[in-house]
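With one protein chain withheld, the remaining protein chains of the complex are depicted in position.
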């Protein structure tokens, strides 16, 4: 007997009647606003090719989503059993129906998790699944999804329209020629999909294949990069090109947000050592710190918004990394110090309101201790939304509770979905809108803000803060 | 005029009517389940001797409980006034009625604390006290307790049955011959009380009397320990013996959970230095890290569940330690880094689902930042419940809120009472059951889990997660 799958229309709202009533009212005013997605990892090729499709339900929902398979892996399920191929060529499950069955058998693992919440929303509201995913219903749900995914109105482009996405920013390496973005613009999609300049592969000396990346950068830039000076000039040119192609922002991921300025001869010497493959750990540490400074300087020139994502210890699980590669759910956060690490950068550029620097953390203890006080003082700083593990109902509440009193709402950068899972975008924005409306309803019910304030703040959270912070038209 | 002492039947539940109604319903399904206590410090001798008794109310509730007397001490009351003898032989209060009076006079200090909650539950529900403990009622309550403690149905064994304890795991040094456990099993108590292998006194080079402990270990093992190799073999044999005697787990307390592997000749050299009393601080640091690795390796062989309790700075108060000894309420937590310290161990053993490693922390900032992401990825990892200072209503809520979204519920290890205060066991499990049911009711009322999920999760929290994590039959 199929269980009818209905989602609570009041999900994420506090049960208290007063707060819930106010939350509903606020939510009504924002739930249908267009989606502004200023930072994420959707592959633009999905949208550039009108014929692109999502593949099977497993291709769509399981194999590309490390939020999903890390949880299954943590419970002893091998990635091979989920159809994810190790780099050693070991055999892997290829029957998508069996993979789906396994997923359904373990779907209880996602109880109370953000992945569980997004998936339910996606299955019910995007794909019209009507019975709850269980071991018993697994094959019927699979068939339902498979049928939907073949329909013309379930192409990425059709869903883009249906999702009411006003703008979607992708993440693109500094060496990208942005062919797909170019194609999209030619097709008249101008402004809807924007690239973001991500230079980590060339600005971080510890990036795998850095020398090759520099070679590639030279190739794309039209001239070999034999000096730091040339390197910086090429970066500036690439940024100008991204800017021209619609980018409004850059993005850098760093383990430690250490910033420092090297003297011209020092930085040139380090760069030369790195080109020859002889950079020391100290070189890497100082060069990376210097490049954060340089990127801030360039942002002051070209007005691209600067983003720093700090504190993820990448590929913590080395044997796993060697077998499956990067971005497979094995990155673990560490303690992060912003107050001292950002001192040089903020002293040099933080007082200039023409710069916008958006900070992201995985260390929530920095919210109230460092980030809110920093953003509540420096004109250049804004705080990014709760990131990654903290992009969740409780994560959002902790963020709002801990940053808003000191930073205020207007030093925040709104919401990012930060996802490569295109079909989860509406669910992710919806959770943010629900949680912010409920949180504002709580403030209002406690007499801490007034009705006018609550309504304005709901609109700010849903759309306006993000557009403003990312300088989106 | 005696005040009638009644406990709120809805204690620990949110006041919101919807959530409270759901919390009550969930709690009804778990409140009478047997108690599974997989980690604690009850002296098994209490249960091995059918004639064992608890002594006076002061012997039961005050002198052995550092949760109680640390609070009184913090307010300027001397331990001597509570009947706790210093090691310098200074005079000490011996009149238990006067000690009890002093305790009652200061009972207000425990308002809103977990000790206050447990004590009230214990006095009312275990001992049938009917008037609130105050300065005025103190002597009457004392007499009531004294009378009860003399009754045959208030022996440890009778209470064990009345408390409905399915299994109780004790903590036993590696050098223990487990005589009491042997006696218990002979008496037909098989399986109800299980030992736990606690090797700190021999695996931690900084343990007081380490050399003597090693001598003792050799004695128990039947052969002198003159080499690291012999040491490891003896440990393995002791584990096998504990296993045979019903143990399913080991437990180690470390200041810093640093892990590392020493080369065979290195570790032998360090061990020899330590035997001669010449180990350096660096030796200790590295040897202890090596022993965590070794214990994980052994757990993979013999399948004993491994526990690490990290981050307590033991005996912070040195003059107090010299006067009163260890475990007297003067241990203070420190910042703990799991991400980097556990890297070697997790890289070597963390991907093997046959290992279960349960982590405990006193640094709550690691919940969402490190522990939940680690447990949400590594198959071998599970998170222990809120520990020690955090085994409290708010501590549990913070734990559930901060770990459950990223780790899910199924990477948690259920509840531990971790107590030596036998009569507080039901109260401690009851608080956990109430708080988890209320927390689940809150998730349900917010539409974040469904009814079926909430019911399953309530049972999981109460009993099933603990049995599963600790491999209890």
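All chains are identified by letter, namely A and B, in their written order; residue positions are counted from 1 within each chain.
Here is the rule we use: a residue touches a chain if its C-beta (ideal position, glycine included) is under 8 Å from a C-beta of that chain, and two chains touch if they have at least 3 such contacts.
Please read these numbers as outputs of a predicted model, since none were measured by experiment.
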Contacting the left-out chain in the complete assembly, out of B:363, B:405, B:430 or B:450: B:363
Candidates B:14, B:251 or B:337 - the one touching the absent chain: B:14
Touching residues on subunit B - with respect to the absent chain: 7-8, 10-16, 70-71, 73-76, 108-114, 117, 132, 313, 316-320, 329-335, 362-365, 389-390, 392-395, 398
Interface with the unshown chain - residue positions in subunit A: 16, 18-19, 335, 337, 339-340, 343, 346-347, 350-351, 353, 365, 368-370, 372-379, 381, 401-402, 404-411, 442-443, 445-450, 453, 456-457
